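Remarks on the structure that follows.
Note that one protein chain is taken out, while the other chains of the complex remain in position.
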Amino acid sequence: MSHVLQRKKNKINRQYLIIDIFIWAFLILVVLFILAPTIFMFTASLMPANDILKMPYRWIPKGFYWQNYWQGIRGNDGSFIYIRNIFNSLIVASAVAATTVIFSALAGFGLAKYYFKGRTLVFMLIMATMMIPFEAIMIPLYLVTTKLGIQDSYAGLIAPFLVNAFGVFLMRQFFITFPDEILDAARIDGASELMIFRTIILPNSIPVVATLAILTFKAQWDNLLWPLLVVQSEEMKTIPLYIVKFMAEKHTDEGAMMAVAAMASIPILIVFFKLSKYFLGGAALYSSRKG
Amino acid sequence: MKKLFTIFIFVLLLSMTVNSVTAMEITFWTHEDPNRTEIEDRYIAEFEQANPGVTIKRVTNASGKIIELILTAFAANQGPDIFNMSIEDEYAYIVNERLAPVDFEAAGYPSLQAVYDAYIPGVLDPVTYKGQLYGLPLELTNWCIFINKKVFKDAGLDPEKDYPKTWEEMVEVSDKLCIREGEILNRRGFDFRYPYYLVAMVPMVEQLGGQLISDDGKTAIVNDEAWLKFLKFMQEWGPSGRNLGSPTYTNARKLFNMDNNDIGMCHTGLYQIGRINADNPAFYDSKEWMIVPFPVFEDAVKDVPAAYYGHYYMVNGQKPKENQQMAWKFIAYMLSHSEEYLTKVNIVQPTVELMSSETYKSMPYSDVFTNDMAKGHIVYYGENSAKIQSHIREAVESVMLAGVSPEDALKTLRRKVQEVLDEG
Partner (left out) sequence: MSKRISSYSIERKKARWGWIFVAPTLIFFSVFSFYPIFNALYTSLFRKKLLSLKPPDFIGLDNYIYLLKSPDFWNSIRATVVFTLGTFLPLLIFSLIFAIFIMSRKRFQNFFQIAYYSPAVLSSVVAAVIWLLIFDPRGLGNQWLNLIMNTPGIDHKWLANSVMVQMSTMLVYFWKYVGYFTIIFIVGLASIPQSIYEAAKIDGANNWKNFWYITLPLLKPTTILVSIISMLQCLRTFSTQYLFTQGGAPLAPINVITLNIYYTAIRDHRIGRASAMSIILFIIMMLFTWVQFKSSRADEISY
């Protein structure tokens, strides 16, 4: 290669290198910013409260101050009700994830693969529910719940969230791209619609189902406003309610508060890491669809 | 087989009906206080033993949350049998006729007048409505200033002599006690009890001659000069003035017990003594704390201490008659232990008997509280007190944190409170 071309190539390579380094530095700085608060929560949970708000913050705790976790689980009244609360959150979030997946898949399938009069209207109506702010309906919902007598119970916590419009949307989007030929072939073979749903659609929708299940589980785990209204006893509280109660009580110290927050986050972080492959973008998701 | 089955069903049904006749469940919602929970759980056990067939379910919640919970429960006509809140939050329930009047017979009194006679005059007025009595006091509380002597000594002051008697002195003393890193406060002297503006701050305005609401209840904000002086004072206190404290720091009373050298004084009630003992016995025993009266402005026209408020036990009027009776019987049983409430929980039930007892008179610093209470008056209560309090909060926050001028803040406050009064 001639000198001129070689120098030009070097110059371009250098420019690419600079851009490359810049992008790496940018991404890494952002990672630090994003992970810092979570790391703060975990390190603070292992320190006595006095050390947390000392300036400057010592990122590495002096020792493992387990008392925070003990105090968090024990609660300020020593009743260990937190364990029951975690259990409640698990039950409610799992139940809602299960019902959402089933109902969304059914409705999404119906909307994607079947032509019936009024189909578009039904879809629009369902999408419109996404725009109904929960605060708008919380009081009427509460009255419905008490009329059914299910307040302060699992049924009451689960009922308003059996299915949601986003789930229907996600499923419908996915099923639209599902090849019709397979379905028609199954019909010719004599399979009923329900059988088609169960044996063909569902097994081939694992990524979407898993994604929806995780997202729904997480949204329920996080839900504050509805349990705030409908739960009245200590035993039926969910994790967000426990945290809010813990924060408001007069004896709470910041260390125990962070321990409670950490304990609330560890299960969901574990679930998320284990199932993350299902909704990571890029090659992972796309290759599974193509194959 | 079928016969066995029908007998089984019959017995089951019978047992269910029998159960529902003799079993009565009384739900009792109250705010959290570990010292009080301990003794009231014991009263529950004793009462249940003496009254078979009755179970009492006691549920506690943080004092902020309980207001919402009770509201939503009553809105669905599912309120608990017994509950208590501070009077300014409870009053709406009286006015909306949700409550059962005190059943003096079930409570063990010969007549309604006997109930009034048992209590200090005036303390039952807030729960008297249209000639009926709707609550019995769990506590009547006022707040004074708690001082951490060690912090004073650390700053080179003598707590016995140098404690602040006026608000102006409070500013200077707090400033000496503050430890700052640049603008950031690592230790504060005094800081206010921020969400409770009706109890802690309206009296400051009254010291200067102002009023929240005119005597006839029709006009909001009386005596602009007094209000402006108060708002200027708060502005001076906050981050844009002398930087002595702000609502965004941790609450002073939460820090006080821990004795961590991060707060010098706080504003709280007699019950705090018991909490210091529970949270930090070493600090309690060291006696490095003391209590002094509520400061007064230098040129105050009236000597007004912090307002006192009361929690009253009340009974749901929508429950069956038998529940109401049993509820009042149980409440009276609990309240008959005034001395234990005083010694174990440090809350004062304003009965004639207790206030003249040796137990009360010999409690450390009880005289400070008694003197202040004698000079004070009850907190403003009304159907819309919560909303008015949030308006006052907004006014103070806007001058302290948002750079709004006291004149503008006062104009907004007047307009909003007047609107609340006019709407009714």
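As written, the chains take the letters A and B, and residue 1 is the first residue of each chain.
Rule of thumb we're sticking to: a residue touches a chain if its C-beta (ideal position, glycine included) is under 8 Å from a C-beta of that chain, and two chains touch if they have at least 3 such contacts.
Fair warning: this is a prediction, and the values are worked out from it, not measured in the lab.
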| query | From the list B:25, B:68 or B:105, which touches the chain that is not on show? | reply | B:68
| note | Contacting the left-out chain: of A:41, A:150 or A:200, that is A:41
| field | Hidden partner chain, residues of chain B it touches | value | 64, 67-68, 71-72, 74-75, 92-93, 96-98, 180-186, 194, 239, 246-251, 384, 386-387, 390, 393-394, 397-398, 400-403, 416
| request: List the residues of chain A that touch the chain left out of this view. | output: 23-24, 26-27, 30-31, 33-38, 40-41, 44, 52-57, 103-104, 106-107, 109-111, 113-117, 119, 122, 125-126, 128-141, 143-144, 159-160, 162-163, 165, 168, 193, 197, 218, 221-222, 224-225, 239-240, 243-244, 247-248, 254, 257-258, 261, 264-265, 268-269, 272-273, 276, 279-286
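Operating definition for what follows: only the chains that are shown with their structure count from here on.
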| task | Report the inter-chain centroid distance for chain A and chain B in whole angstrom, where each centroid is the mean of the CA atoms. | result | 40
| message | Looking at the complex, which residues from chain A come into contact with chain B? | response | 49-50, 55, 76-78, 139, 142-143, 146, 151, 228-229, 232-234, 244-245, 248-253
| Contacting residues of chain B [partner chain A, same complex] | 29, 32, 34, 37, 57, 59-65, 68-69, 72-73, 75-78, 181, 184, 186, 253-254, 257-258, 260, 275, 279
